[in-house]
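Every protein chain except one is present and positioned as in the full complex.
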Amino acid sequence: MLKQIEGSRAMAEAIGLCRPEVICAYPITPQTHIVEGLGEMARTGEIKNCEFINVESEFAALSVAIGASAAGARAYTATASQGLLYMAEAVYNASGLGLPIVMTLGNRAIGAPINIWNDHSDAMAVCDSGWMQLFAETNQEAADLHIQAFRLAEELSMPVMVCVDGFILTHAVEQVDIPEQADVDAYLPSYEPVQVLDPKDPISIGAMVGPDAFTEVRYLQHYKQTLALRLIPEYAADFKSRFGRDSGGLLRSYRADDAELIVVAMGSVNGTIKDTIDEMRADGLSVGLVTLVSFRPFPTEALREKLVRARNVVVIEKSLAVGMGGPLANNVDLALRNVAGAPQVHSVIAGLGGRPITRTSLHRVLRRALVQPWEGSHFLDLNEEIVAKELHYVRKVRRSGPTAENLLRRLGQAADEAAVKTAV
Amino acid sequence: MFQVRFHGRGGQGVVTAAELLSVAAFLEQRHAQAFPSFGSERMGAPVVSFCRIDDKEIRLREPILEPDALIVQDPTLFKAIDVCQGLKSTGYLLVNSSRSLSELHLDAIANRLPAGHVLTVPASELALKHIGRPLSNAALLGAFARLSGIVQLKSVAAAIREAFGEKIAEANVAAATAAYDAVAAASAAA
Partner (left out) sequence: MNEQTTTLDATQKLHFYQKGTFTVGNRLVSDERRAVQASTDRSNALTCGHRACQGCGEALGARYAMDAAMRATGGNVIAVNATGCLEVFTTPYPETSWQTPWLHSLFGNAAAVATGVAAAMRVKGRSEVRAIAQGGDGGTTDIGFGCLSGMFERNDDVLYICYDNEGYMNTGVQRSSATPPGARTATTPAMGPEPGNVFGTGKSVPKIAVAHGIPYVATATVADLHDLERKVMRAMGIHGARYLQIHVPCPLGWGSASHDTIRLARLAVECGLFPLFEAEHGVVTSSQKIRRRVPVDDYLKPQRRFAHLFSTEEGRERIGRLQGLADRNIAEYHLLEAEGDA
């Protein structure tokens, strides 16, 4: 049913259609509306046979989900940012135990400085934890990905994180087609655990594994994610045949087949990039886009196939590996490793801590990439004046101290000076 | 694409206003995207929300920098922030106030925009009368439907009925209709 609906509510309804049996909720902005919606649906009986548990921390949220999943229940939770880091130990544990938990990540920056707005730092912090990570471009896709995620997770005994841009998607009201229960039931069979805690057939789960088998356990975990490279497109195709729309898959391309310059990005920014590309194409510029849905497993071959004919690739990402650069750009590099005549990869760090990524800025950086590509990371819309002042100070003073407060003081000074000028 | 920016103060319901407008457009089989200015502002702080309306899928995710219309819930905001920033020269401006544009010192802005595009409407008073509380959203949207013609009054009414229980919904619809009629009367007089 087509609805004009808040993204979080749409996701809650889609998750409800997946018949979750245990939902663990702990509030953190911006995922809160999702679990609120689920709590309401569990109370009213809209979701039947479901335990909704208000826990005391994110660490407990995922831990309860671990216990429930190991005991055979379909388990779900959601988090963001600091919450994900607070549960980080359990994140690794859930994947190591092979539990098919689905978790929504309302992508948000990580402090300090504390920041509630969107970027992908949280997802990147645990991208190598053994969870699959799927990034939604729209709220329709966010809703649909959850339905696909449960099937994927349960088929592979491996948890899935559905990454949804905080606020930009979670708090946006737009139209979403919420599937019918019968169709979801047909697509997603009920959860039949392969291994389960049951007094009728007692097993021990989670025992210590020594050096004689740990490598093999990890190898097979890695191998399983490569199986997902086949299953993700298969489930997306099946989803399309049943629900009639493209959602999920490993990646999608937009006007990229003949493009000299290809942009690679994840999440909601792809819409703005598409609009920008249309305008650039209208100006006769050869630009295209590859939208990455699956970050883990990383679709190395599929991506190589899409990029290999371009001259330049610009990776626009909402994350920064401090001391290294853009982690997504680094991964894209991997797809082109050892390829003769491979395109040059250029990195753009954008939208950190919720800074809007505008068409104006995208035009500027992409047009520059066509004529004067750069090495290293380009920080979109960096306030160079304030940075220059701080850098000057850093060079002048041997030990300049922590950056965040220095910068805040400078911004305060600048505002003061501006106010004085206005007053004069 | 038609882009509307709402200005209000935390607690006045800018988010609901944008959402209601998006639902009204949706009910007319159009695409609409409503979203808040994301933040942790408390009650009374200046806040904004946004609504885009188009006949095709809306992919753009940037904040609305150059709105086609501004809806201002609280006229005291003009003193606090640059409300009209980026407003297109063909744009609309609707202000919740029982005072005139001159009294609000908005003549200069009104002169920059096409005739009949700038209006004050006593939305809070209409709300007090019909709803019993100064919740200006419904009246502002009713007035905006008449001012801009971007959505129909019956769609605004339907959106209100989707969002609220019957009694509150009907009171809000009455406020929206009264505001719609007030704008119609004002434009007929002009």
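Letters A and B name the chains as they come in the text, with residue numbers starting at 1 for each one.
Simple rule for what comes next: contacts are C-beta pairs under 8 Å (C-beta built on N, C-alpha and C of every residue); 3 or more make two chains touch, one makes a residue touch a chain.
All values derive from a computational prediction rather than experimental measurement.
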For the chain that is not shown, enumerate the shown chains it touches in the whole assembly. A
Tell me which of A:197, A:370 or A:386 is the one touching the absent chain. A:197
Out of A:32, A:93 or A:406, which touches the unshown chain? A:93
Tell me which of A:51, A:185 or A:333 is the one touching the absent chain. A:51
Based on the whole complex, identify which of A:1, A:194 or A:207 touches the chain you can't see. A:207
For subunit A, the residues touching the chain missing from this view: 21-22, 24, 49-51, 53-57, 59-60, 63-73, 75, 89-90, 93, 97, 197-199, 201-213
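Rule of thumb we're sticking to: only the chains that are shown with their structure count from here on.
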Can you name the residues of subunit A that touch subunit B in the complex? 4, 6, 29-30, 116-118, 166-168, 171-175, 268-272, 274-275, 354, 356-359
So in the complex, which bits of subunit B are touching subunit A? 18-19, 22-23, 26-27, 31-36, 38-40, 58-63, 65
